[in-house]
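Let me give you the structure first, and then I'll get to my questions.
A single protein chain has been omitted; all remaining protein chains appear in their positions.
We just call them A and B in the order they show up, numbering each chain from 1.
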Amino acid sequence: MAAVRLEGISKTYPNGHVAVRGLDLEIGDGEFMVLVGPSGCGKSTVLRMIAGLETPTGGRMLIGDRDVTALPPQERDIAMVFQSYALYPHMTVRENLGFGLRMRGATRPVIAERVEEASRVLGLAAVLDRKPAQLSGGQRQRVALGRAIVREPKVFLFDEPLSNLDAKLRVETRAELARLHRRLKATAVYVTHDQEEAMTLGGRVAVLRDGYLQQAAPPMELYRRPANRFVAGFVGSPEMNFLPGDILGAAAPGPGLTLGVRPHDLAIVAAGAGDLDAWVDVVEPRGSELLLYLRLGADRAGAELRVITAPEPPIEVERVVGVAFDRARLHWFEPESGQRVEVSR
Amino acid sequence: MSVSESEGLLRGADPIRGVERQEARLAWGLVLPAVGTILLVALFPLAWTVWESVHLHDLRMPWLGRPFIGAANYLEALGDPRFWGALGHTAFFAATSVGLELILGLGLALAMNRAFRGRGLVRAAILVPWAIPTVVAGLLWRFMFAGEGGIVNETLLDLGLLREPLVWFIEAETAWVPVILADVWKTTPFVALLLLAGLQNIDASLYEAARIDGAAAWGQFRHVTLPLLKPAILVALIFRTLDAFRVFDLVYALTGGGPGTSTEPIALYTFNALLQNLRFGYGSALSVIVFAITFGLALIYIRLLGAELTGSKR
Partner (left out) sequence: MVALTLLVMASAFPFYWAIVSSFTPESRLFQSPPLFPADLVLDHYRTLFNERNFWVPVRNSLIVAGTTTAFCVAIGGLCAYALARLEFRGKSLLLGVILAVGMFPQISVVSPLYLVLRQLRLINTYPGLILPYLTFAMPLTIWLLVGFFRQLPAELEEAAMVDGASRLRAFREVIVPLALPGLATTAILTFVYSWNEFLFALSFTLGPERQTVPVAIALFRGQYQVPWGQILAAAIVATAPVTLLVLAFQRRIVQGLTAGAVKG
């Protein structure tokens, strides 16, 4: 196991596209770090640079205390799970699992023993002699995982490994991954575009946008104290509401700020009894709760407000209701830079 | 600054370039044997041909040496009616055969694009002419067009289309018939396969959409098939034109360029100048002219399709 340190890492492609800009990030020994962001934010490029599949155009990268910036992948002692799994189609599951060990010159008995163990952990013992084409999607995914863990590498890299699974299997495998990490205590870097996956898996989550690191923090910190408006909007579902700061009158800590409030931090009360009145536009039942789309303003043409509320009592559409804000959970942002404004309470 | 730190800084500045250089070195190592071979057997001789073409070099008259004579060989070619004749024959052959092949090939491709039983058999049947050596194909057609008792004459006589056997190879007009037919027979399959591959790339739902929009069969062909097939047609056209401009084997086997030189294409004329008359200077000038014409056509091909091929990585 080893820590990974990125010091001012940049990547500019020959065509001029800048994928990553001066990234500083330290991934602790045994930490599970998730890189998340919309597509094109540079997260996959960062992962591929840690793997050695791409070379940074600036900065320095260390695994443990070794400078690996210029090392090819085979000399980095890392393992990677690819989005497509990249299983070798001409090899059996057993050969796939053992390939990395064979390349590193492990002896036959060692390979056999480790492959045996990994296949037991991952429930692949019955399919060891099949080729990848004969496996189900879930089994392929586990072979890809197994290929990484038999190696016992310094660092595990995951490139959207769950995106080819159906929704149910994805949730199951997510839990399995968390369990596996607890057991192996390995350093892991995990890339996803799905904020929910990032929140549930990450020991820490790094949010990227346009090649810049926005914030790197534990999931709940990210949720409670997003560093800027982008992170606030990206993390949490449904998305945070953003309103002009003066809408709550004197509650604003300064003039001209933007107010952010999560749908869960709003409550529906009788008309006239809350901070604001709003008109109910759409009601979406989500089982355990209701998601409401409200319209502000007397002419119903004002901002839209998303609110999560209990399914009882039922709420009818095209009615006016009152909305109460949880004053302890308001977020304030600079309008221009989007930076968070801390309010001392 | 400690030693290890300065070392780190040094390595921090350079190693990145190093990795790229390493990959480039490996690439050049892999590429070199093949590229070296091509340089040696193709590009170097090509340059030599150009050099020869501005010299007088006649293997029958070695005492003349190999003096530089400038553009004299080219001027001789330009003033040589047999050269212009050969060029004309080549252009005529290319235009006629490629035209027929495109029309027939398109029809064949459209027919094969419909799913039906025995498609593999059809594909196999049309691949056979493609696989036959061109010289052999030429001989087969010469045999079939034989004057007395050849199957073509016999059939035409039986059908009453001819009163007496026709000696095909004695007149220029009739000698072209087996030449063109043999080429169409041999290469239409290739054109059809190219176009078929193009047809199979067209999304079937486009036809459904066109049908819902009210296009009948002809409308679908006119507004969906043709425009989307244009690249494939273009490729087939250029490939075949280049090929037809080089025609040699077929004519050599079928007519030998005759009667007289009335079906002699440029490649055969050049071959005769080189290896029959041993006029290497003049023959090389002819070679350069053939090369220039095909190279012009090849440039169009690279311009149209090469950019797409080399530029689309990742």
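As a working rule, a residue touches a chain if its C-beta (ideal position, glycine included) is under 8 Å from a C-beta of that chain, and two chains touch if they have at least 3 such contacts.
Just so it is clear, the model here is predicted, and its values are computed rather than measured.
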item: Among B:Leu102, B:Leu166, B:Val179 or B:Val288, the residue in touch with the chain that has been omitted; value: B:Val288
item: Selected from A:Arg147, A:His181, A:Arg229 or A:Arg306 as touching the chain missing from the view; value: A:Arg147
item: Those residues of chain B which, in the complete complex, touch the missing chain; value: 20, 23-24, 26-28, 30-31, 33-35, 37-38, 41-46, 48-49, 52, 104, 107-108, 111-112, 116, 120-137, 139-141, 143-144, 146, 148-151, 154, 185, 188-190, 193-194, 196-198, 201, 231-232, 235-236, 239, 242, 245-246, 248-249, 252-253, 267, 270-271, 274-275, 280, 283-284, 287-288, 290-291, 294-295, 298, 301-302, 305-306, 308-311, 314
item: Contacts of chain A with the absent chain, listed as residue ranges; value: 51-53, 72-74, 78-80, 82-84, 86, 88-90, 99-100, 103-104, 147, 151, 157
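Assume only the chains that are shown with their structure count from here on.
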item: Distance from the mean Cα position of chain B to that of chain A, given in whole angstrom; value: 55
